[in-house]
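Inspection log for the structure reproduced underneath, given as structure tokens.
With one protein chain withheld, the remaining protein chains of the complex are depicted in position.
In this document, chain identifiers A and B correspond to the written order of the chains, with residue numbering beginning at 1 in each.
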Amino acid sequence: MPKWFTPVAFICAAMFAFSPLVIANADYESTMGLVQKIFYYHMPSAWMFLVAAMVCGVASIRYLVSGDLRHDRTALAAGELLVVFGLLTLVTGPLWARKAWGTFWIWDARTTSSLVSWMIGCAYLILRRYGGPGSEKLAAALALFGMANVPFIYISVNYWRTIHPATSVVPKLPFTMGLPLWYCVISFSLLFYLLLKMRVRLEEQRATLDSLYLSLDEQH
Amino acid sequence: MALVKRTVAMTLLLLACLTVPRAAVAQPAQGGSPKQTNEYVPISQLPPQDQLPAAPLLIAAYSFVLIVFFLYVVSLARRLSSVQRDVDRLGATLKPGSKP
Partner (left out) sequence: MIRVAWLILRKDLTVEVRSREIVYTTLFFAVSCVLVFAFALVREGRGPEDGAAGILWIAVMFAGNLALGRTFERERQSETLRALLLAPASRPAVYVGKLLGILVLLFGAELLLIPLVALLFQARLLVHPFWLIAIMATGTVGFAAVGTLFAAMLVRARSRDVLLPVLLYPITVPVIIAGVRGTATLLQPELDAGIIRFWLALLVTFDVVFVTLALWTFEVVMTD
């Protein structure tokens, strides 16, 4: 792991430790009250979920085009993070919705699209784990199809149902709410990057291990 | 070693995180019915017994996030150190017996 990893990890952990204080000092949102503060973790989770999906898709395409295994490792790492951040989004969202909308789950465009994309991510991981040898290319194809599918999923679900707030509230946020949000976004992004690096390192070490086993076999 | 130290440090800090929200959320939970805005679906005509205190939901959400992060980091660290051990072990076995 590179030298800067440990100090940056400490910074990230500290940012997370202080985030509740930063969030508590944000303005109280009058319509939804206390439960709106889930937003400060829900929104960055959702963004990291999308970032992970894009990283996975792009890395998969690069792997399919070039055959370079480094892209495959990045795709796998991003795929795992996609599932993790997706899980966070899909749990914090309903917890917020229970108070804000009165029900845990609503079949509207954004929630359903996220659920379907998350399931494609889970399918990706299942394929990589249980597909046996040679499943890297298959998984890359799946990731590519998943990425291409995003507009279709969104449009079809959108015309099927829509309740989620139509426009993005982020640009209109007052400063006292914007600050904690961006603080959390930075924390989450940092964490995402650190986890990605760590996970890619794991795959690299596994590849090294495999080649070491091979040279061990060759000697005997 | 740095990895283990990092994991321990993150664990301690995350445990601190789990206790801080309880202090920060000292404000009373919002008990009144939410006013309707045209941005959100109104929960109009909610009977009083349906108005939930928000604090448990908030704490559940934050705790869930932190616990998931913690579990993932621990799982990653364990996998990484186990593979690292195997790599080191194999590297040591191969070095003395390696042929040119």
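By our rule, a residue touches a chain if its C-beta (ideal position, glycine included) is under 8 Å from a C-beta of that chain, and two chains touch if they have at least 3 such contacts.
These numbers come from a predicted model, not from an experiment.
Enquirer: Of the chains you can see, which ones touch the chain that is left out?
Expert: By the stated touch criterion, the chain not on view contacts A.
Enquirer: Which of these, A:I11, A:L69, A:I155 or A:I186, touches the one chain of the complex that we don't see?
Expert: Looking across A:I11, A:L69, A:I155 or A:I186, the contact with the absent chain belongs to A:I155.
Enquirer: Based on the whole complex, identify which of A:I126, A:I186 or A:L216 touches the chain you can't see.
Expert: Of the candidates A:I126, A:I186 or A:L216, A:I126 is in touch with the missing chain.
Enquirer: For chain A, which residues reach the chain that was dropped from this view?
Expert: 64-65, 116, 119-120, 123, 126-127, 130-132, 134-135, 137-138, 141-142, 144-146, 148-149, 152-153, 155-157, 159-160
The rule is simple: only the chains that are shown with their structure count from here on.
Enquirer: Once you find the CA centre of chain A and the CA centre of chain B, what distance in Å lies between them?
Expert: Computed value for the inter-centroid distance: 14 Å.
Enquirer: Once bound in the complex, which stretches of chain A touch chain B?
Expert: Result: residues 1, 5-6, 9-10, 13-14, 16-17, 19-21, 23-24, 30-35, 37-38, 41-42, 45, 84, 87-88, 91-92, 95-96, 98-102, 163, 165-166, 169, 191, 195, 198-199, 201-202, 205-206, 208-209, 212-213, 215-216, 219 of chain A touch chain B.
Enquirer: Chain A touches which residues of chain B in the complex?
Expert: Residues in contact with chain A: 2-3, 5-6, 9-10, 13-14, 16-17, 20-21, 24-25, 27, 29-30, 32, 34-37, 39-41, 43, 46, 50, 52, 54-55, 57-58, 60-62, 64-66, 68-69, 72-73, 76-77, 79-80, 83-84, 86-87, 90-91, 93-94, 97-99.
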